[in-house]
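The following block contains the structure, expressed as structure tokens.
Only one protein chain is missing from this complex, and each of the others stays in its spot.
Up next, subunit A:
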Amino acid sequence: MVVSLRSWVANEGGKHLVLMLWLGTNTWLFMKTFLLYSTGKQYHYLYKMLGLGLCISRASASVLNLNCSLVLLPMCRSLLTFVRGTHTVSSRKTRRLLDKSKTFHVACGVAICIFSVVHVSAHLVNVVNFSASYSDDFPALNLARYRGEDPKLIMLTTVPGVTGLLLVLILFLMFTSSSHYVRVSNYEIFWYTHNLFIIFYIILMVHMVGGALKYQTNLEAHPPGCLRANQSSTEQQGEELEQSEDEERRCREEAHFQPHCPQTWLWVSGPLCLYCAERLYRYIRSSDPVTIVTVIRHPCDVFELRMLKKNFKARPGQYIVLNCPHVSSFENHPFTLTTCPTENKATFGIHLRVVGDWTERFTQLLLPEQRMDLEILPMVQQRRYPKLYVDGPFGSPSEEVFNYDVSLCVAGGIGVTPFACVLHALLDGWAGFRLQRLYFVWVCRELQSFYWFAELLCAVHHKFWQENRPDYFNLKLYVSQPHNLQSMSEERYRPLTSRLLVGRPKWKLLFDEIAKTNQQKRVGVFCCGPKGISSTLHRLCNSSRFPGTTFEFNKESFS
């Protein structure tokens, strides 16, 4: 498919700009430090002893400082949610960049690993050179105790050596357990090893203590290279040579060396304090347990949970993180809100699908009996619900649905939950938003899944027809598996059955239709579903099939 420049810039331009800026900053920092150590006068003697290894190791160290401080910032989720919420501070382009915060975190992490490899290799060469070119002229400069000392011994008896080894080990553990496969199969391994980062940062801040690398302090009194001039001038007899020498080339005193003070804490302490403050804030905010009001069982292993919490405010599209100590003390699982608290109704709700062991155990605690029909248990009955803690709400890309003139929401299976909250908000009052038209496409494997939100969809449909805006809400439902097809026989779900199609959606035709009826507009495409659908939609948004209409792609992922 041919890519259109305007669509590509609208969809990918911001991300690539940030990437270029980040790469440029890293390159500039690397070159600046490299040149400082290779041409700086105060490092002249050190450079002569260690060579290129000194410059490469220090340059990679400064890049590591930058990336270690940047890697924490995308993980301050409450801060990012706040930035997303204030429309005065950030424009829509900035908010779309916030969607990619996890990708930026991964990029900084990969950079840390690569530059750690460079840094460690260069320092290993330095250690060998410290041992081999032991300097008798400047004994203060040496790290080795005598010429030819075993490099392994140097490494294990100095603070930078030991801390460096520990840092590399922790980094190795964190890196090998964050591959996609481990995250998908055993998330706990990833989570517990990644939380070793705090030890990593503490050791990082003491890594430079001990002062292995020193710089010269008395440059005016002892210009580098002048010792040899003094020696050579004493060898030569002849006063004319002494007079022709410049004043600067005469050494007045011995070279004095001083170690650097550790600089890493300057870079790292700010983001680290910010992140720790954010974790503390989130812990305090979630320490109040919620009251479970209702539990409803839906077909296809989905449970709806309605809860109450004091001072809980959320916007449509946001998600919360649940923690149930009775099931597991340390596991936190994210769920998108399907109902937000409003002025009329203070409860908020989630729909959760039973997929893994945590959800299975949790739903067994909520509703122990296995009954086939719907079961609603109000709070009045004798029911001891487990204690539940809620952290959040956190922002997500689906909050932007209201900020486009025309939006297309594509949901796959349980991915409909962020859009369910959007529909509830429209039901409460649709006139105040910028949104003028909403296309809603929901693809499910089984027909029974549509019962999760059948009432909501019908209510929204009727509301818009009654308020004389029939073109506002355009619904298309698809059942992708044609085998064993039943039918929705209830009369009240007529708007759904007449919009139900069997088979997979034909995305090109759908986009053609939307482009033709919304010319010269920017359409926001929101996808929450399997990878196949989202990559097809992404490609279509970037293609040049639809001149005049720009499709901006926003993806929400659940993994």
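Brief remarks follow.
Criterion: contacts are C-beta pairs under 8 Å (C-beta built on N, C-alpha and C of every residue); 3 or more make two chains touch, one makes a residue touch a chain; residues count from 1.
Keep in mind that, in the parts below, contacts and distances are computed from a predicted model.
Missing chain, UniProt protein name, picked from "Autophagy-related protein 9", "Cytochrome b-245 light chain", "ALA-interacting subunit" or "FAD-dependent oxidoreductase domain-containing protein 1": "Cytochrome b-245 light chain". Check A:Ser101, A:Ser133, A:Thr294 or A:Ser328 against the missing chain and you find that the one touching it is A:Ser328.
Interface note: of A:Asp137, A:Asp288, A:Asp357 or A:Asp405, the residue touching the hidden chain in the full complex is A:Asp357. Looking at A:Ser179, A:Asn195 or A:Gln263, the residue that reaches the missing chain in the full complex is A:Ser179.
Note that of A:Gly225, A:Gly270 or A:Gly503, the residue touching the chain absent from this view is A:Gly503.
If you put the hidden chain back, the residue from A:Ala10, A:Ala111 or A:Val127 that touches it is A:Val127. Residue-level contact of subunit A with the missing chain is found at 120-121, 124, 127-128, 151-152, 155, 165, 168-169, 172-173, 175-177, 179, 181-182, 185-186, 188-189, 327-328, 331, 356-358, 361, 483, 501-503.
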